[in-house]
Each structure stands twice: as C-alpha cells, then as structure tokens.
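Let's look at chain A:
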Amino acid sequence: MLLHILNRSPASSRVPFDALRAMGDNDRLLLLEDGVYGAVAPLAETFASIRGRIFVLKEDLVSRGLEHRQAETMELVDMQGFVALTEQATQTVSWY
Partner candidate 1 sequence: MLVMLRHSPHGSSWLREGLDVALVGAALGRKVHVLFLGDGVQALIAGQTSGPLGQKGTHPTLDMLEMYDIDTLLVDGESLAQRGLTIDDLQLPVSLVDAASLPRVLAEHSPIYSF
Partner candidate 2 sequence: MSARTSDKCVTVEGRDIALDPEGYLIDMDEWTPGVAIALAAQEGRLLTEEHWEVIEVLRDFYRRYEMAPAMRPLVKAVGQTLGAEKGKSLHLMKLFPESPAKVAARLAGLPKPTNCL
C-alpha cells in the first residue's frame, strides 16, 4: 500500500487527477498544505472514488480557516496520524 501525499487543490491544478489515476485499489491519499482545499465541498467530490482511503491534515485545514468545513468523507489526521499513515505504507509518493 502506497501513501500518496498531495499539496495541490483540484481547483487550480490537474495534479490531483494524475494522483488519482496513479493510485492502486488499496492506496491511500493524504491532503496537506494547499491540498486541503480539496477537502471541502464541492471540490471534495473529486475524491469520491477513494472514499475511506482519503485523509486530511488537520493542522493545514485549521490554518486555512477550514476546520469543520471538510466533507464528511474525509478523515482528519493530525501530525501524529500523518506519521502513523506513513509507517503503515510501504512507501510514500509526493504530488506537488
């Protein structure tokens, strides 16, 4: 299982779509930095196909004033959760 890490918003970049196409069936995706803009409806729809395998970094959501506005399909993780996700993955792939 790969952990994909995305810091671009689907509103401004095609990179999130490339990441989605490259993801395997068990891979996970973590949104961080500007990637967290994609956690809010309607942009969150972009990630409908990977329900249950998508995570958002809380610290970056909070700093952008978006706390509690993330779609409910998104699982919030803090820095410790980020580390845990990394440890569970065979490797990480960054998308920026």
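Quick note on selection: all candidates are chains of the complex that A comes from, given by their letters.
Here, a residue touches a chain if its C-beta (ideal position, glycine included) is under 8 Å from a C-beta of that chain, and two chains touch if they have at least 3 such contacts; residues count from 1.
Fair warning: this is a prediction, and the values are worked out from it, not measured in the lab.
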{"item": "Candidate from 1 or 2 that touches chain A, complex-wide", "value": "1"}
{"item": "Sites on chain A touched by candidate 1 in the complex", "value": "2, 14-15, 18, 21-25, 27, 90-91, 93-96"}
